[in-house]
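Just one protein chain is left out here, and the rest sit where they should.
Showing chain A:
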Amino acid sequence: MEMLNLYQNNYLIVFVFLCLGILLPVVALFFGKLLRPYKPYESKYTTYESGIVPFHDSRVQFNVRYYIFALMFVIFDVETVFLYPWAVAYEKLGIFALIEMLIFVFMLVIGLIYAWKKKVLKWT
């Protein structure tokens, strides 16, 4: 029971921080609304494009490279999901776990080398 309370309280603090993090912008922007001027006219609300009239939609097709980086990120991020518990428990697991993890990481490194050779990591 004691531990449960401690646990709940600690996560309650996290929740308090979340509330406060949302509240501050909301309150500040609300007070800003009372203070700031409001003088609208047409040209103020155009999109900025170095002074010329904007043309085309700006949500254009993007270079696929961004997507490939995102894929690489997911692969290595999942790897860290496995690395963290391993690192915490390593003291008790010993040399066998080290070899296992080496094999696991080695397989992912092969993927990195493949991407490297395929010039995925090159940004031109």
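Just so it is clear, contacts are C-beta pairs under 8 Å (C-beta built on N, C-alpha and C of every residue); 3 or more make two chains touch, one makes a residue touch a chain; residues count from 1.
By definition in this document, contacts and distances are computed from a predicted model.
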Name check vs UniProt for the chain missing from the figure, options "NADH-quinone oxidoreductase subunit H", "Cytochrome bc1 complex cytochrome b subunit", "Outer membrane protein beta-barrel domain-containing protein" or "Penicillin-binding protein", returns "NADH-quinone oxidoreductase subunit H"
Give me the chain A residues in contact with the hidden chain, please. 2, 5-6, 8-22, 24-26, 28-29, 31-33, 35-39, 44-50, 54, 57-60, 62, 66, 69-70, 72-73, 76-77, 80, 83-84, 87-91, 94-95, 98, 101-102, 105, 109, 112, 116, 121-124
